[in-house]
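So, chain A:
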Amino acid sequence: MSVLAASTTSTGEAVQFWVLGTVAVIGALCTILLRKAVHSALCLAGTMIILAVFYLANGAYFLGVVQIVVYTGAIMMLFLFVVMLVGVTAADSVKETIKGQRWWAAACALGFGILLAGGIGNASLTEFDGLGTANAAYGGNVEGIAALVFTKYVFAFEITGALLITAAVGAMVLTHRERTERARTQRELAEQRVREGTHLPPLPAPGVYARHNAVDIAGLLPDGTPADLTVISTLRKRGQIRDVSGEALADLKALEQRSEERLGRDREDVRDIRDQVPDRDRDEEEASR
Partner candidate 1 sequence: MNPVNYLYLAALLFTIGATGVLIRRNAIVLFMCVELMLNACNLAFVAFSRMHGNLDGQVIAFFTMVVAAAEVVVGLAIIVSVFRARHSASVDDASLMKL
Partner candidate 2 sequence: MSFPLLTVTAAVPAVGAVLTAAVPAARRTAAKWLALLVSLATLVLAAVVFARFEPGGDRYQLTESHAWIKDFGVRYELGVDGIGVALIGLTALLIPFIVLAGWHDADPLETQSKRWRPTQGFFALILMVEAMVILSFEATDVFLFYILFEAMLIPMYFLIGGFGDRAHSGTDENAAAQRSYAAVKFLLYNLAGGLIMLAAVIGLYVVAGNFSLTEIAEARANGQLDMATSTERWLFLGFFFAFAVKAPLWPLHTWLPNAMGEATAPVAVLITAVVDKVGTFAMLRFCLGLFPEASKWATPAIIVLALISIVYGALLAVGQRDIKRLVAYASISHFGFIIMGIFAMTSQGQSGATLYMVNHGISTAALMLVAGFLISRRGSRLIADYGGVQKAAPVLAGTFLIGGLATLSLPGLAPFVSEFLVLVGTFARYPVAGIVATTGIVLAALYVLVLYQRTMTGPAKEETRNMPDLRARELVVVAPLIAVLILLGVYPQPLTDVVNPAVRHTMSDVQQKDPSPEVEAAK
């Protein structure tokens, strides 16, 4: 790896290329095909790490590290944050709404890919120089890049600095929400509730006392069914309500079983109650775990 001046690479690198390249392509495909954004992000992160390895293999040590630190470490994490913000579990619908979009996309992609490949094949790139001399000129890859960045590309460098600052400020401006109206007082809120007449008292608190007190656990109604109203709207919208009613009913049933056994009585109606427990969103429940 130290002397990269030949027209071919070492076998080790070839093996590495074919193995990791395959994985990178799979990662890329997963990025665009998986329905959940968070999965896409993770796959993309994987692809990027593989690319970092390739950079290293190509003698771009500085870039390889930057790729991992900046791209995978910072940018992808930023993605994940946003995914979290807008809903980590929301999956895209697979149904295409624009007529012919997929066909056109596929056709264009195919044509484009073939043309690119043809272009590369067409170009005469049979031999290459390797980075040995270039890296050695200033005593290393990092030094070489530094020399370039602070001499030849210094203006571009300064401008990118300005760009970054601007972007940071821009992001703040975009996401910062100025309160445009006066916050309503409690009294006003109360009056509004009275006016609307839908729900006068404060909403019930979540959690099942003495058993679960997390905010994502709906309180139980007297009949043991969960009351969605007790969970905050964000979680409700995301469908991230943990339902412990089954557990509670199972406990109840066990209790009754025990008392049955003790008392020797047969209670049919208990079974009825259990049947009413909705067995909905089993996978959702799993996802939330």
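In this section, contacts are C-beta pairs under 8 Å (C-beta built on N, C-alpha and C of every residue); 3 or more make two chains touch, one makes a residue touch a chain; residues count from 1.
A quick word on the picks: all candidates are chains of the complex that A comes from, given by their letters.
Everything numeric here is computed off the predicted structure, so don't read it as measured data.
Candidates 1 or 2 all belong to this complex, yet only 1 touches chain A.
Within the complex formed with candidate 1, the chain A residues making contact are 4-5, 7-9, 11, 13-14, 17, 21, 24-25, 28-29, 31-32, 37, 40-41, 44, 47-48, 51, 54-55, 58-60, 62-63, 66-67, 70-71, 74-75, 78-79, 82-83, 85-86, 92-93, 96-98, 101-102, 104-106, 108-109, 112-113, 116-117, 120, 125-126, 128-135, 141, 144-145, 148-149, 152-153, 156-157, 160, 163-164, 166-168, 170-172, 174-175, 177.
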